[in-house]
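Here is the structure we will look at.
Only a single protein chain was left out; the remaining protein chains are all shown in position.
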Amino acid sequence: MAPNWFRFSSPATFYPLAGAMIPWFGWAAAILAAIGLYVGLVVAPTDFQQGDAYRIIFIHVPAAWMSMFLYVVMAFWSALALGFNTRLSAMMAQAIAPTGALMTFVALWTGAFWGRPTWGTYWAWDARMTSELILLFLYLGIIALRHAIDDPRRADRACGVLALTGVVNIPIIYFSVQWWNSLHQGSSVSLTRSPSMAAIMLTGMLIMSLAAWFYAIAAALARVRTIMIERERGAVWIGELAELRQR
Amino acid sequence: MSAFFAMNGYGFYVWTAYGVAALALVAELVALRARRRAVIEEARALASESGNERETQR
Partner (left out) sequence: MTAAVTALASPPVASSAALPALRWALARDLKLALRSRGELGVQLLFYVIVVSLFPLATTPERNLLSTMGPGVLWVAALLASLLSLPRLFAGDFADGTLEQIALSPYPLAALVSGKVLAHWLTTGLPVAALAPLLGLQYAMDAESLTVLTAALLLGTPILSLLGAIGAALTLGLRSSGSLLALLILPLYVPVLIFGAGAVDAARAGLGVSANFSLLGAGLIAAMVGAPFAAAAAVRIALD
């Protein structure tokens, strides 16, 4: 099995593989999202406490989960890149960051619009929202560092070190904010959902989460293909790509 | 149908949230396509340049 894996660690061989994978993940995401949205917006009953406003969770929770999951995946690719000095691993990390940042933004925005009708405020400094905001800053920092460094290999390594430093800090940030928030227990805003959730609501959330995951994979693969062309400009295999010959 | 859009009074919040999420999705896809197009144009230009150079060197 091991030789097979490393065969695809060359950009030239991974490029067509990624290209073949994108439509599968893209269509799977679209179909799952259609089903999930139908379940979330039509099938699932109105919540007793929160009314129909709770339906935002079908976007909010998948986005939040993906925002954190993508950061860990990005850190994983960064670790591989630093450890094995492979270009493709670094390119994968580079490809994931913008999608991760977008998921974080969506999580924050949908969270704010869920909070307003249900708990009376767009923003509260509770553990989850504050940690998510800092996660957005971490993503933006990595993207900014990438843009600031001209040499792509230096950028790979610097962003790798930054991503790994950040991933160590994410649980710390979460616990520090949770701990800080627990001191201010007088706050009337509490963003913990009621623990018992109707099965259909959970199903809808899981379907949407799967859709978000497949979407993220498709987006990252699409982005990494563009990054490959950007960075491997002189290579022979680039010149022979079909896309370049078409007029 | 209008009940669906009204969402029992929460329509503004629900649809703004879903709307911004949809916008973000579209923005990402558009940006991806634009970046890819720009990069391929540039690669094509570079390839034809070096192709011409090789021609004139003969």
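Note that the chains take the letters A and B in the order they are written out, and that residue 1 is the start of every chain.
To be clear about the criterion, a contact is a pair of C-beta atoms (placed from the backbone, for glycine too) under 8 Å apart; a residue touches a chain by one contact, two chains touch by 3 or more.
None of these values were measured; they are calculated from a predicted model.
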{"item": "Shown chains touched by the chain that is not drawn here", "value": "A"}
{"item": "Among A:19, A:51 or A:141, the residue in touch with the chain that has been omitted", "value": "A:141"}
{"item": "Residues of chain A (touch criterion as defined above) contacting the omitted chain", "value": "134, 137-138, 140-141, 144-145, 148-149, 153-154, 157-158, 161-162, 164-166, 168-169, 172-173, 176-177, 179-180, 183"}
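Heads up, the rule we're going with is that only the chains that are shown with their structure count from here on.
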{"item": "Chain A residues touching chain B - in the complex, by the definition given at the top", "value": "41-42, 46, 51-53, 55-56, 59-60, 63, 98-99, 102, 105-106, 109-110, 113-114, 116-117, 215, 219, 222-223, 225-226, 229-230, 233, 238-239, 243-244"}
{"item": "In the complex with chain A, residue positions of chain B that touch it", "value": "4, 7-10, 13-14, 16-18, 20-21, 24-25, 27-29, 31-32, 35-36, 39-40, 43-44, 46-47"}
